[in-house]
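Every protein chain except one is present and positioned as in the full complex.
Just so it is clear, A and B label the chains in written order, and each chain counts residues from 1 on its own.
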Amino acid sequence: MSASAYAIPSVLVFATSALLILIGAIGVISVKNPVHAALCLIMTLIGVAVAFVAQSADFLAAVQIIVYAGAIVVLFLFVIMFLGVDRREHIHFEPLVGQRVFAAVGVAITVGGLIALMARSHWVSGATSVTTKLSSGNGNVRELGTAVFTTYLFAFEVTAALLIIAVVGAVLLARRERPTQSEESA
Amino acid sequence: MNVPAAWYLILAAGLFGIGAFGLLTRRSALIMFMCIELMLNAVNLTFVTFARTLSDVSGQAIVFFVMVVAAAEVTVGLGIVVSVFRRRSSTSVDELSEMKG
Partner (left out) sequence: MATVATLILLLPLCGFLSVLILGRSLSEKQVGIIGTGVVAASFVLSVICFVLLLHHSSREVTVNLFSWISVGTLHVPAALLVDPLSITMCLFVTGISALIHLYSTGYMHGEKDFRKFFLYLNLFVFSMLLLVLANNLVLTFVGWEGVGLCSYWLVSYYFERDAAASAGKKAFIYNRVGDVGMLVAMFLLFSRLHTLTYLTIFARSGTLTPTIATLVVLTLLLGATGKSAQIPLFNWLPDAMEGPTPVSALIHAATMVTAGVYLLVRMSPVLALSPSGRMTIAVIGGVTAFVAATIATSQKDIKKVLAFSTISQIGYMVLAVGVGAYGAAIFLMVSHAFFKALLFLGSGSVIHSLNGEQDMRKMGGLQKYLPLTFPTFLVGWLAISGIPPFAGFWSKGDVLTNVFEHNKALWVLGVVTAILTAYYMTRLFILTFRGSERFRADTEGHDPHESPWVMTTPLIVLAALTVLGGALDLPWVHHDSLAGFLAPTFGYVAAGGHADTVVQYGLALVDVAAAIFGLLAAYTIWRNITESSRYESLFLEHVWHWDDFYDATIGRPLTDAAQFGDDVIEPKVIDGAITGLAVSVRRSAEGLRKVQSGFVRHYALATVLGLAVVIVFLVARVG
């Protein structure tokens, strides 16, 4: 199939999202300054959000921006500040012998294999859904909400518990030890 | 007519590969975490593509949950990073090699 068979806007949107994603990703893995890396991460996340919108996952695109880019990356930035902004990593020096070579080989084979696997299995196969149909006319949010609160209700409740645990864990981990010498020597 | 799913899937695969390579290659704990986020995003993109192609909202529900878990994971993970690297002068994971041998 040639690209001209598809609508120009779709192709443009795809190209934009692809560009944003790839440049951001390469930036994350190659910049020295962690703050710059976080900014590149934001670029990737926005690229992914664009791709979400193009695939009619509106709600998810919004959540992506709000939660991922807005909260998670901010959290990253807090920690970077806390541990010291000027901590730089020496990128050109690799202490572990052969790590980069093997990593490149391994990753290349994995990605190549994934693509080959998908190509051989005709990319997408399977029946379209009956019960949780997309674009049934009710709007994306309503459909997603219905699915989450009915079909996947149990998972939803469990993730709520998970979030509580995460909060408790974070508080515990980041807490400073109270000085106990005075109690012990008394 | 939308772009075929194959293109998005290849894009996601590439993003995943870049994230994996970064994970293996960078020494800073924070950067490694960010690479993990890249990989998670690649997975999310894949799921959404399948949801669109198979016209099934379950894919999007899964992405929803992935995002929740990612958030929780980042919270706890960064807490660990803070508590481990609080007193050190560098965030290099190569220094945490007491389990050697």
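Note that a residue touches a chain if its C-beta (ideal position, glycine included) is under 8 Å from a C-beta of that chain, and two chains touch if they have at least 3 such contacts.
As the structure is a computational prediction, the values presented were derived from the model and not from experiment.
Here the missing chain is touched by one residue of A:Ala15, A:Val74, A:Leu96 or A:Ile164, and it is A:Leu96.
Here the missing chain is touched by one residue of A:Val48, A:Leu114 or A:Leu144, and it is A:Leu114. The set of chain A residues touching the chain not shown comprises 96, 99, 102-103, 105-107, 109-110, 113-114, 116-117, 120-121.
By the touch definition given at the top, chain B reaches the unshown chain through residues 20, 23-25, 27, 93-94, 96-101.
The rule is short, and it goes like this: only the chains that are shown with their structure count from here on.
The mean-CA centres of chain A and chain B are about 5 angstrom from one another, to the nearest whole unit. Partner chain B is touched in their complex by these residues of chain A: 1, 5-7, 10-11, 13-14, 17-18, 21-22, 25-26, 28-29, 34, 37-38, 41, 44-45, 48, 51-52, 54-57, 59-60, 63-64, 67-68, 71-72, 75-76, 79-80, 82-83, 87, 89, 91, 94-96, 99-100, 103-104, 106-108, 110-111, 114-115, 118-119, 123-124, 126-129, 132-135, 140, 143-144, 147-148, 151-152, 155-156, 159, 162-163, 165-167, 169-170, 172-174.
Contacts from chain B toward chain A in the complex involve residues 1-11, 13-22, 24-28, 30-31, 33-35, 37-38, 41, 44-45, 48-58, 60-61, 63-65, 67-76, 78-83, 85-86, 89-92, 94.
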